[in-house]
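Please find one structure pasted underneath; my questions will follow.
Only a single protein chain was left out; the remaining protein chains are all shown in position.
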Amino acid sequence: MDKRKVYLDNNSTTPLDPRVLDVMFPFLKEKWGNPNNIHVWGREAREAVETARENIKRMINCRDGNVYFTSGGTESNNWALKGIAFANIDKGKHIITTKIEHKCVLNTCKWLEKQGFEVTYLNVDREGFIDFDELEDALRKDTILVSIMLANNEIGTLEPVREACELVKDKSNAYFHTDACQAIGKMEVDVESLGVDLMTISAHKFYGPKGIGALFIRNGVKIDPLLHGGGQEKNMRSGTENVAGIVGMGKAAELVMKELDADKEKLRRFQKMIIEEILEKVKRTHLNGPSDLEKRLPGNVNFSVEGVEGESIVMMLDDYGIAVSTGSACSSKQLIPSHVLMAIGLKPEVAHGSVRISAGRFNTDEDIAYFLEVFPGVISKLRSISPLWQG
Amino acid sequence: MDKRKVYLDNNSTTPLDPRVLDVMFPFLKEKWGNPNNIHVWGREAREAVETARENIKRMINCRDGNVYFTSGGTESNNWALKGIAFANIDKGKHIITTKIEHKCVLNTCKWLEKQGFEVTYLNVDREGFIDFDELEDALRKDTILVSIMLANNEIGTLEPVREACELVKDKSNAYFHTDACQAIGKMEVDVESLGVDLMTISAHKFYGPKGIGALFIRNGVKIDPLLHGGGQEKNMRSGTENVAGIVGMGKAAELVMKELDADKEKLRRFQKMIIEEILEKVKRTHLNGPSDLEKRLPGNVNFSVEGVEGESIVMMLDDYGIAVSTGSACSSKQLIPSHVLMAIGLKPEVAHGSVRISAGRFNTDEDIAYFLEVFPGVISKLRSISPLWQG
Amino acid sequence: MSELYSEKLIEHFRNPKNAGEIKDADVRVTVGNPVCGDVMTFTMKVRREKDKEIIEDIKFKTFGCAAAIASSDILAELAKGKTIEEAKTLSYKDIVRELGGLPPVKVHCTQMAVDGLKKLIEEYERKKKRNHC
Partner (left out) sequence: MSELYSEKLIEHFRNPKNAGEIKDADVRVTVGNPVCGDVMTFTMKVRREKDKEIIEDIKFKTFGCAAAIASSDILAELAKGKTIEEAKTLSYKDIVRELGGLPPVKVHCTQMAVDGLKKLIEEYERKKKRNHC
């Protein structure tokens, strides 16, 4: 008997849409040419790559710039930060970001600090929002880049990027970068209305393949490549193109353009059901991130459950075929609570009990019902063997 | 009627082996989990990634180090050079490489020079070989890295990496890196016998997918990551793993271990046939690269054909369904002759007439016969409209 | 060493046999700290047989990851039936072996369980001495 399987970890990675696989397949099977070649194998690959690029540009309404393919969100973020930093040293060495960025932004900043750059990490409030006054105060003459994410991957906070970008443009000459990995596919993302100079995209967060992403760069932005070499991607990002991945990402973008409205409505509905029912049924459980769902990434839910540790929740749900995530991660000495949960002011012991439930395009009403049925029992069981729980 | 298609551009990219696609397919269709997750979707992905890694380690006889997955040869080379450079500044800022490395090594070096590093570019002789005396003279107290490729991608020169590495280890404290992109799958590559500290691999050169590669790093080597972030690949290379790509690369490695001997024998045979027959049939045509085939990458052939330009040869062969490459590349002002052909001392006008023919696993005797039948006529036709040819 | 949890670990985590509290325990100890993410409490009952002191039962309650819970359970299983002197020789390696390997980042969980046992025994011997005096 096959166990029921319910995947609610779409903020971690999304299933590959079967329609995406269909268009990728020929580029793995017979059209494996290198787009840099001028013979027919190369030309058919080149055409496919450029068609995909056009789809992605359309999805984000890119009119004054280009998108360059990378190996994913991590590379795009590393590129944006290091590329701007090294290319604009003459203008300054100060960067501003937030305390709740993805590790690939934060650890890149840490490395840049070792190279002599200075980084300001903005605080966030209890729901994860930055403060405009603090941002304005942080801006300096030598600020070359501000990087603020569009949607937080753990607690779903939608940062006011458009307003932040306006403020930065108004008060400084810094470039503005946003990490839109989580937002794409779950809400409208329009680089013209946001006004950003650079934006990171990752295909496997919107039903495309893993190992492929892109960086949007506005015309006129001064940036060094991160990968130097043969001159692919107009000399901005070298390396033989991952053609099948690019084609898949292009198709995924096309599907987002078609289906975003329906997807979004569904994710909002599931999100609301989960939040309302769990908060009611499982006592001493708290919602992390915005409670106003209009300011929260559709489909994302994050709870702190008192008395139990997050990984144990994940592992116990796994026994029921349900996939979710936790912000609690083991290091070699101790459990490290999520830096995001710490930044919104949770106590470590509460942060340890966090669990993220994230719905996606392929979830059904039955999936949510099954989750809601199983979850309370799992928490009871874990609390019954917890020394921190006096039921 | 389908036109006959003969792909002889395997040094540019290789066909994806159908057996590789077979094992990748499930990781695109249903096993799309993120290997960083502890639930069952994550665990099945993690297992597949680690199995692939073991295959790759076995293929290169990695016993004292690890291989880390990257997005391809370009990233691995960028990582090796920049990672060593930034991590070892305290020991020195001098790097040695050769004039015939792939652009992703040379352009990375150019960028490092802008950051204050000093690079020595070794000369090569008319067949593309480095000179040991020149290497020894170039070594300095502050040399931190020597990077010399195993097999040149244009003219097939097999550099004496083992001996060069021995010399470097003997006379200095520098790390030794080799770019083995072209060698893997076409000849034995053993990091223990070579003695290198770092080695670059790219899957799409040995019948694996594009957009995936690896860097071998020996234990104890001090290197910075190039992509910082979530801590994947033991914190050496962050980013959600390209699981399907990794699985494909692992399978490709397995096939290399099984079939290398047969592949190599065949490539040597085809290589010999092409060289002998064309040199005889097409007058004023010259072989570039080593004439001793034992010192040449199996399957690689490179000719300079007097009186005609390389791209026009490629395009005319394309009309016959034959794919080859040229070292001649158009820039916005003029044709740029290959830096490799210039380094071996060709005159620009001769370098412009270069064509690379590279056989691979899937070529047949019929393919080679067809090529040999078509090629002389194509050259005659182009020479007949060339002002530089007085037939 | 494996990067993944073994089946055995997962089984001990999902269906621990020694979870709970011994009501009439001889000793009760707590190790770890909620701030660091792992807390284990152990209760132990000892019986005397001739001149031997045998661990009759150990139960645990654990707040922590799957490895921490499984380690607690395995520890109890390994210690039960052993004499106090025998139990003193148990090391985290015995737990790792019993679990059939463990991701390196999780080894500290087994150490914490062993620390719990050590503390149980110390506490037991301290009490015994007090009672003797």
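As written, the chains take the letters A, B and C, and residue 1 is the first residue of each chain.
In this section, contacts are C-beta pairs under 8 Å (C-beta built on N, C-alpha and C of every residue); 3 or more make two chains touch, one makes a residue touch a chain.
Treat the numbers as computed from the prediction; the structure is a model and nothing was measured.
The chain not shown here is in contact, across the full complex, with A, B. If you put the hidden chain back, the residue from B:185, B:248 or B:337 that touches it is B:337.
The set of chain A residues touching the chain not shown comprises 38, 43, 46-47, 50.
Along chain B, the points of touch with the absent chain fall at residues 307-309, 311-312, 315-316, 319, 328, 330-337, 347-349, 352, 384-389.
The definition used in the following text is that only the chains that are shown with their structure count from here on.
Chain B and chain C have CA centres that are 55 Å apart. Averaged C-alpha coordinates put the centre of chain A at 33 Å from the centre of chain B.
Taking each chain's centre as the average of its CA atoms, chain A and chain C sit 40 Å apart.
Along chain B, residues 38 each make contact with two or more other chains. Taken residue by residue, chain C touches two or more other chains at 5, 66, whereas all remaining positions touch fewer.
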